[in-house]
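Only one protein chain is missing from this complex, and each of the others stays in its spot.
Chain lettering (A and B) follows the sequence in which the chains are written, and residue indices restart at 1 in each chain.
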């Protein structure tokens, strides 16, 4: 009787114990190896990801522009933000539809992290600049190395005020250079060979950079091919960059041994030392009026510091040279689809190269963009520059007093419309520029002075261009 | 008695409910987190993969060749597919065992995809060409930037006939240039600075490209170092490329302002405009005879269009210049292990540079390969060129009428034998070339004209070379 029941219970017991003995251990075991394989995948992917994304190992950055700039005769038109007399001393006008060159920077990075957590970043920048329209520019091109440096950060052995500091050595553009993009002009362009430390943190919102740069004097970059006459280290620049919240105070001391022996305008009065300072404010809104940003800076320099932007780059400066430059720009939206970016750059300079000379110029520029489609916007740029320059014969230049105006319309395609900094862009453009005849007399061979009947006192130019950075 | 049974049932109940309460929830829970981790891995890998494979971000492409070309005295031998008199006007002969140079293109790409799906592709090509055998060629090399452009595709805002279109701007080689590899000659080489649109689709099998190119005139590329005399934009080329299935019809209009003022051969009769057209057929079989491919094209040009390959690159062309060029090549297998690629390139040109001059040449070339092992094949190339050139003193050249023949044997190693386009290859080679003495008199200083007693009317050359592209 009991036995009659067992057969009923036993199957259950068997089935259940089967369930417990077989299925559950199996499941557990399977989950084990899944666990192992998941862990292995996650570990390997964690190694691969930074390599693939460039967080470690190799990565590539670029700035590049290239296009056609034509005059009404369908021939190359001279152009450049620095094409006016004021441009010869840094007075840029708007760049939109004003660039005849192919200029590019190919930046090869290699990032490593040591076992102790210290990070290193090697940066190589190869650049080229040419106005050639040839498909082979071995004779016209200017490929050269502009940067080659290493920077260490997160240093395991650093503490205290240096805990968040980075150190660097080699050849570089200073990390904290910043610009007015629409004028293709930096507020400050500090570059050369040397070493330094960034982000020495004295307090939560107080930090400083200290660097020593050595560099050669350059001609003005209007001719990249011949921009480097002397190649030895002519000037040494000791720089301190101090940040108090949004306020930046920069100090530069410049020394150029024996430069007082240089003959400029027939006399030996060139500066062998210089001082330069900048007070800047970096804001996260558009002059407190709306969203956006703005930057304003006043630069003042004496002697070799009187080249207000390219620190320590001009060896012809007079020992009494004094320059004061003002730079302002901002960006904001005017409603849904309209962006505006006004900018002002102005300078007054005395005893610059020849005792008694005077350089005064002011540029007002505005870039306006109307966002129309997901890939299309209309861009407009207006520039007005006034200048009063009395060079007293420096570099064979004549006194000029007059104005230059330029207006450009540029239908623009881009992968995604929106914001001021989205690139790449593909543009076609038309520009009209006009200026006082007097400006043609400043220097022979400069853009305005060219003996081209189509290029005096006013002209239309046309063209197409791409611009990209990443 | 009942109670006597319960102890038997209870353990089961416990065990089972244990199984249900413990094991199943656990399994469910485990599968849950496994699900999450798998999803996370799949998502992250989907981000990483395009970066790693170059589908997005940085990628690298190359064409390069380098090797030794020696004569019987174990000294450098002159060579080039363009070494004959006909070569001075584009008449190439076979390249196998005929290249003394190190030529390379380093192509750096950066691809991005915007949120709206629009894709952008930046391409930078740095190239070098030298015949130097030095390990330091700062004085001989020719590093320069040949391309720097952006191209947008899959534009979110484009529709209708432009839905599949791509637009570009900058400096580039036209996307649709194509060549006869074995002669190192393009059918069309269109390059310069400008902008355009590709793949405007009028119907399923009807699409067109439209571009504007501006370029400088070049010397013939025989001397890469000095290949760019004038660097301004000399000629503008408006091009339309139309595809009807396998048929391609290209139209080029060329304008070079003021070029009529150029003095050639003592007179001012240079063309300032030109017209060029090409009718081509691209086939997916070997002349209908077997598997493989073939391409045939007829090019016709007048005035500045009379340079049939390098569109708009030759400024010396006479206003009455007329050229007609034929190009054909095909590739197929002859049985298992034998590949053959015959090619014909021929041109007739009149009033080319001097009113009344005549240029006629025809090249027949065949590349044969015998696939022997997994890494080894024997390659053979035979070239025969006949020419009848009456330059009427242009560039100090003399009339010639004669033939040039060349035969090369090249044992070749490659990672994987098979097909015409597998690279890299490592070759050793021996060539015998012979030609009519008369050809030596065409021009002083050209390859055949060289006052080298070992290099008149016939010679053996030897060497080794690598070639790669990816």
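Here, a contact is a pair of C-beta atoms (placed from the backbone, for glycine too) under 8 Å apart; a residue touches a chain by one contact, two chains touch by 3 or more.
Since the model is a prediction, treat every value here as computed from it, not as a measurement.
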item: Residue among A:205, A:257, A:422 or A:444 touching the omitted chain; value: A:257
item: Residues of chain A in contact with the chain not shown; value: 5, 8-9, 12, 15-16, 18-19, 23, 27, 30, 34, 37-38, 41, 44-45, 48-49, 51-52, 57-58, 108, 110, 112, 114-116, 118-120, 122, 124, 126-127, 129, 142-146, 148-150, 152, 155-158, 167-171, 173, 191-195, 212, 214-216, 218, 221, 224-229, 231-234, 236, 255, 257-258
item: Chain B residues touching the omitted chain (full complex); value: 5, 9, 12-13, 16-17, 19-20, 23-24, 27, 31, 34, 38, 41-42, 45, 48-49, 51-54, 58-60, 62, 64, 66-68, 70, 73-76, 102, 104, 106, 126, 128, 130-141, 143, 373-376, 413-416, 424, 426-428, 464-466, 468, 470
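In this text, only the chains that are shown with their structure count from here on.
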item: Chain centre separation in whole Å, for chain B relative to chain A (CA means); value: 35
